[in-house]
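Notes follow once the structure below has been shown.
A selection of the complex's chains, in situ.
By written order: A and B. Residues from 1 in each chain.
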């Protein structure tokens, strides 16, 4: 696991925020609370959590053109922001949140592998700070957080399972997995894929064990950053 | 597992095609072969496989507006077509394919749960037929297929692991997983997510065992439909 740094309250204007750094990967995460929920769940009394993900053009080694210039998010961006949103919702008690929407924005300043995992972990800190503020201001009665939530990328590179792949490792990986796990040791998301080579249940098991090790370290940093 | 029917060569105009039916879910899959590959891999000597996924507006119980009218694929569509494309590429030897692109189109005629899994399984049949044709026409020397490829959705509903969720079950699921596995018994994709409730490694293991059972049935139907 590369060094992990979480700087809470990185953006003073936001209800919640954090800068998360994992090795050279850096993501600014903010959480913004808005009254009301999207149309499809209006009137349900439950809240919603949604995430957006973007990279600065020069977060990457060569410049990546802004998606705005082609007018729509790439498939990769769409996939990632759905992953982040689902993961975060899985640890939120949306009844306790009430009819509010938490927008979690994850903007990658520097990308060296593992940006989606870092976004989940940093996004959780931002979200936790925002809902804690709601609770402190007595806008909600109970803190709607079920657990801490960490995430990490693991993979099989040159036949060996590896934890927390940097960009160079990721680009050579035969199997690539992202896992998100709660402080209760349960998973909320597992996405494993084999562009290079199919994988066995044994390999999957090894990767999950590695992921658990990495996520525990991340959750420890979250606990240092914010108490819930 | 609901009844599975695979009708190969469903679209006579395409290089490869299949209608796959799993319960009330029906997907038309076609494979179209084109010379050349996308810009990012031109000149590599390797081929590419890409997938697109769409639903007829009335594939669903109430009409779903066409994505064309908002001008871009939804996040869900983007996520699904990336999943299908990655899964199919994992069983193709792209060096043997040469600088060609196989476009796999999965159009859902009727949607009753499991459309992404059905698209992978049906898309594989269409793709296999298309590359067999290339081989029969001696455009390529060796068949670039490493294995059959099945996929299925499984989930935890009301605390019980279930195989092959229909729409109604899917909408109540606490955990939802899609798995794609080859005829060699190895996985190429696992996507497990917990909107409702986090899951343990034991539950994941049960779900994988269920998925194996379902996928073996699907692969048997693929073997009946096409020999590779």
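The rule we apply is simple: a contact is a pair of C-beta atoms (placed from the backbone, for glycine too) under 8 Å apart; a residue touches a chain by one contact, two chains touch by 3 or more.
In this text, all values refer to a predicted model and were calculated from it rather than measured experimentally.
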Please state: how many copies of the shared sequence does the complete assembly contain, given 2 in place?
-> 6
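One rule holds for everything that comes next: only the chains that are shown with their structure count from here on.
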So how far apart, in whole Å, are subunit A and subunit B when each is placed at the average of its C-alpha atoms?
-> 27
Mind listing the subunit A positions that touch subunit B in their complex?
-> 71-76, 78-79, 81-82, 86-87, 89-91, 146-147, 182, 184-201, 204, 208
